[in-house]
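Here the complex is missing one protein chain, while the rest keep their positions.
The block that comes next holds chain A.
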Amino acid sequence: MEKLKKKIGSFSFWNWVIASIIFRLILIYFPKNLNLSSRPEVSTPLTSFRRLAEGYWLKQSSMSSYAGSMYHGSPLLLSLLGPLTVKRIEGQPNHLLYSLVSVIADVVSAMLIRATGQNLRLAYLRSLESLDLVKQIDVSEFLFSGDIAALIYLCNPFTIVACVGLSTSPIENMAVILCLYGACSRLIPLAAFGWVIATHLSLYPAILIIPVIFLLGCGPDSPPRKLFLQRHQQKEVLNQLKLPPGFSWGPIIHFAFWAFLWSVYVLVLCGISLKQFGGLWEMFKSTYGFILTVEDLSPNIGVLWYFFAEVFEFFRNFFLIVFHVNILFMILPLSIRLRHRPCYLAFVYVAICSMLKSYPSVGDSALYLGLLGWFVNELADMQFSLFLFCGYVGVSLLSPVMHNLWIWRGTGNANFYFTTAMVYACLQIVLVVEGVSAVLNHDRKLRILITGKP
């Protein structure tokens, strides 16, 4: 344990950050050999850089960037990143500038994750202190979850692949992390901005509004409120100062105001850029509509493409509703059970979204695996950790091989590839289930420590 902690001392932390950046830069100089940007695992119809370039080209030739069902992202992204698709530096790799942007996005995300993790750790220590558990639990044994999470995010092969593979997911991830960071450190305009942008870019982060409300309303993760009350009943001294604050509506109204402001701002900007091409309705139809109706059935690591390729046209709408309501169904129970741990709730939501998304990519997994690092102390006794690790390694190696068998060698078929997608989905389910039960067990353990009885 000491070794681990020493290793992730601050000096070593920066070493690792620099090493990961250098590794990315090295990989950027081999784009031809790796050909990552054409992998279905990396670039989906929503995050593909090629489609972005196509959209920009259409826009430059004064056509609607959504013409021809090629581009399905945001028009703002097009105006910001589009110029990078055509700008070349002589003698350098083609998309060097864009790659550098995604490297920067990754580093910024990692720094935000680190800051949030430090916040969470401090909050956790504070709550332990107010529970008088500091003596029983050696606080110095606690890992620096912020550093670990940031390093997991930076050194995760999924993140690296998404970054080098020229997909837009580093930027989407950065928006999500920005939202959580803002909510954790109570920078309400920033949180609102992150949430609006993340929702605008990929729709699914919209459900993060629930954890953000909890975060703003009652502060970051802590043991259940019940425990504090029990503790103070035991001591028969009701120290109001040591109790965590109750739910407050002020910041939430503040947040709603800012969110409204930012969304109006974003919509106006989009409206201006799409004035001649059907306006906002066109944008909603070909971004959110494209996400929700699963029009593109090209293979990816999700399970929906296979399902909707097989399903009868007659039932299509029904199953579309079923699959999307699936996410919504999970929101409420989880938010009730985990309401005292909003950041963990956010992690669970992100993981569930990346599982049931219509066009998932490894960039989504990179995000929730990074967030997982925040909870190293809580998840210390998670079961099946080795199994999950081996599963992720195996699936991420097997998936390209199956794709090769199906597409290039012709000896396999779509089922081969779909099998790995299913295994991947199962792994994510196991991860979420085990993670949630580990956190609940952790809470139980705290309760035992306080009350002294199981």
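As a working rule, contacts are C-beta pairs under 8 Å (C-beta built on N, C-alpha and C of every residue); 3 or more make two chains touch, one makes a residue touch a chain; residues count from 1.
The working rule: contacts and distances are computed from a predicted model.
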| item | value |
| --- | --- |
| Record-based protein name (UniProt) of the chain missing from this complex, from "Auxin-responsive protein", "TRUB2 synthase", "Nucleoporin NDC1" or "Glycosylphosphatidylinositol anchor attachment 1 protein" | "Glycosylphosphatidylinositol anchor attachment 1 protein" |
| Which residue of A:P93, A:P189, A:G289 or A:P400 touches the chain not shown here | A:P400 |
| Of A:M63, A:L100, A:L143 or A:A414, the residue in touch with the unshown chain | A:L143 |
| Residues from chain A at the interface with the omitted partner, ascending | 1, 3-4, 7, 30, 33-35, 136-138, 141, 143, 337, 376-377, 380-383, 385-386, 389-390, 393-394, 397-398, 400-402, 404-405, 408-411, 416, 437, 440-441, 444-445, 448-449, 454 |
